[in-house]
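A single protein chain has been removed from this complex, and every other one stays in its place.
Here the chain labels run A and B in written order, and each chain numbers its own residues starting at 1.
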Amino acid sequence: MKCFIGIDLGSTTTKAVVMNEEREIIGRGITNSRSNYDTASAVAKQEAMIDTRFTLLRNNLDGNEKLRNNQDVFLNDLERNFRREQFVEQLDDLQTTCLRNAEGDRFDDVRSTLTEVLAGVFDKLRHESLALYAKGATRKSDFFRDIAGGRFLTLSEETSREAGINYDFALNVYDKSIIEVENRPPAGNLEKKFLDGLRHLTEESPELGITFEDVQDPVTRALAVELEETFVVGTGYGRVRLPFPKEHIRSEILCHGLGAHMMYPRTRTVLDIGGQDTKSIQVDRNGVVDNFQMNDRCAAGCGRYLGYIADEMNMGLHELGPIAMKSTKAVKINSTCTVFAGAELRDRLALGEKREDILAGLHRSIILRAMSIIARSGGISDQFTFTGGVAKNEAAVKALRELVKENYGDVTINIDPDSIYTGALGGSEFARRAVMEA
Amino acid sequence: MATREEIVDRCQELYDDLNFTSARAWKDAEAGRHVIGFMPMYVPREIIHAAGMLPLGILGGGDQLEVIQGDAYYQSYICRIPRSTIELLLTERLNFVDGMLFPSICDVIRNLSGMWKLLRPDVYAHYFDVPQNYLRDVGGEFYIHELNVLKEGLEKISGRKVTDEALKNSITLYNENRKLTRELYKFRAEKPWLAPSSEIYLINRAGMLIPVEDHNVLIRDYINAAREEDRPKRDNSRVVLSGSFCEQPPLNLIKSIEMAGCYVVDDDYMLVNRWFTKEVPTDCDPMEALSYTFLEASVKMPSCFEPNEDIKGQFLVDTVRENGAEGVIFAAASFCDPALLERPILQDVLNLAEIPHVSFKYSENTGQMQPIREQAGTFADSIKLWS
Partner (left out) sequence: MSAPIRKPSTDVQKDASMAKQKAMIDSNFDRLGNVKNSGEKVSYTFVPGNLNELVMCFDMVGNYPEINAIQNGLRKTSGGMIMEAEKWGHSEDVCTYVKADIGMMRKGNIGPTGQPIPEPDILMLSYTGCYTFLKWFELLRHDYKCETAMLHVPYTGDGVITKSMIDYVVKQLKEEVIPKYEKVSGVKFDIDRLRQNLAYSAQAEDDFVWVLESAKNKPSPIDAYFGGIYYIGPIFTAFRGTDLAVDYYKTLRTEIEERIRKGQGPITPEGEMKNEKYRIVTEGPPNYTSMREFWKMFYDEGAVVVASTYTKVGGTYDFGFRHDPSRPLESLAEYCLNCYTNRNLPERTRMLESYINNYEADGLLINSIKSCNSFAAGELMMMREVEKRTGKPAAFVETDLVDPRYFSAANVKNRLESYFQMIDQKRRAGV
């Protein structure tokens, strides 16, 4: 079948969307952008294609008697098991790579011990993967580096100590190897991972009452469909170095405008707050961009501002919003400068202001900057759509709703939980048009 | 008579009021009254007053104004005062102002005059030029013309002619105001522990907002009340503050400097109220008097050309000596061209005179005081060590 693919290479994450001929979204994928854009694109695309297989499978399972009430549970469980297979596959790759990287002279004295340490660590990691991907378990990230990295370091430190070698050896090979592994899209056999996952699922969840044979056929059929990469359109901040030929590249502004229009056809203003930039886009009723403005050189008002604050407070980026939501009275943060905001923050903390109130103030301050950019682009006249990573932050959304109301009255504000895919969605539609409407 | 606290409280209230309630009340009190806003540096308030109008000093939005629309008009590398001023305009806080004057202080304020014209085509907005040539028949003549252009502009708003008699009367009142302001500064320089800089500052800011007649009373009352008080004297260093003539530091910053161990004995906040170093004569043509006094008795500040290289920057050394100061704090608004471009010359002059100095930048909404307290405190300590 024909697949039209949009890839949005962001500064922090890379997103891909697969669209079919009927203009339906059939797959989505996301990965961290890394330093290598080719890999990021390839991985995001691969993820979106895997997601597409799941969509096909879902379609195949529709009406399946055995799954009448359990279809969603089944598919989620299958995906979880599939992810575990994928995780283990990458663990194997990482182990092999680590061993190869331990071949240098400087490891001569410790090689045999190190090999044992690594074997032990990876055995534990493989074992832990069962719990990590167990039913109901949550993972702090979907990205391999995030999940495997922390545990590897902890385990190898312990194991090295026990084995009596310096922990630096394990650390050193890991640092080298993780980059290599990360920059290699998972290469293993897709069908095998699906089927292994399915097998594990049926063993793990007898209560579903599903046997391997019950679903083997729809799974095999979903895997057998040939997914043709009919046309790929790339977009995103890193566009200057996008790994695509020029005619396959569309500006992120056009892609975001169109993507938002497709999600909410009555959108006239789109605000996207990403890691590196903030953009306000005005679109007409056909999703054609009328005007746009982006943040100036200053990084205040971008997602990076929150990242910086999180670092300053020694917290995770995702913890900021929930804490800020506890605030009853936002502190006014004056510094629009990212660097100064850190100093002001410490000053406020020293003055005894509450952490949640300061954080609420910081969220308001980032949205204030965005409001200025919206005003620059022509303000808000009708439906307003908020997209990008920051749209997932509830405190930012709260501040945005307040400020939009204060400045533009009651307008419809659209926020899609999957808004991070807006640019890629617009890209996939451009890809579809390039072929179907050429 | 009001107590010192009462006077200061009233000034604080005026300072905090971003809606200019007192100026609005003044205007509403009588039909046909007009209010003319002006930006920092210098405008001849006498002419506005003589036209029966209230000159209203607009010194930005301070640290309490949330700027949204103003930021939409300015890049991040431009100072804050124009953006907060635009915010005041676009949030209708200045909708009662009948005209705005933009002195020739720098390119940003200059261009703001054109923005005003574009944003409010129906409101009188005028770039007020002052001469950079100080010869009576050259710059003086040009300036008399400029003063008359301003007068005619105001006459158009009020529909009334401005008489020479009214001008002379206004000049007398503002002469008095400048005299009192100088007295106030002298009082602080003599007994800084009785007149904290934050209070002097608030008294001056009130003068930007209320009629000069009231302000004259207010200054006098403050000096009388403050003089009588017994307040603890601290072992502070005496400093002159330079570079804050346009965008104003937040009040907290002014307080922080003092708390860090510095008595500020002279400064250049809102110079308009002490622009002339001598009285404007009232026994001749008032426009000539205003013009020639400008040429010959203006304070020195970076927006005015100094034709004589030999005395360039000397004013700063003079004020340090006259006020018994031990050092200079250069406090300039971020991105303030006049202050920041002038600074290396002034530093050089101070170095030659062996006067210690320290520099930092602020913006009107600077939130973190710790670094400033640290710098001012270290400076105060080091001065003591040197002397």
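Assume a contact is a pair of C-beta atoms (placed from the backbone, for glycine too) under 8 Å apart; a residue touches a chain by one contact, two chains touch by 3 or more.
Bear in mind the structure is a predicted one, so any value in this text is a computation, not a measurement.
When the omitted chain is restored, the residue from B:P40, B:G139 or B:P250 that touches it is B:G139.
Contact with the omitted chain, checked across B:T3, B:N19 or B:Q75, is made by B:Q75. Touching the missing chain, out of A:A16, A:I273 or A:V289, is residue A:V289. Counting the whole complex, the residues of chain B in touch with the unshown chain are 72-75, 77-78, 82, 102, 104, 106-108, 110-115, 117-119, 126-129, 131-133, 135, 137-139, 141-142, 145-146, 302-303, 305-307, 309, 312, 332, 334-338, 340-345, 347-348, 361. Residues touching the missing chain, restricted to chain A, are 237-240, 250-254, 284, 286, 288-294, 296-297, 376, 378 (touch as defined at the top).
Just so we're on the same page, only the chains that are shown with their structure count from here on.
Taking each chain's centre as the mean of its C-alpha atoms, chain A lies 53 Å from chain B. Every residue of chain A that touches chain B in the complex is listed here, in rising order: 296-298, 300, 332-336, 340, 343-344, 346-348, 350, 368-369, 371-376, 403, 407. Contact residues of chain B toward chain A in the complex are 63-64, 66-72, 75-77, 365-371.
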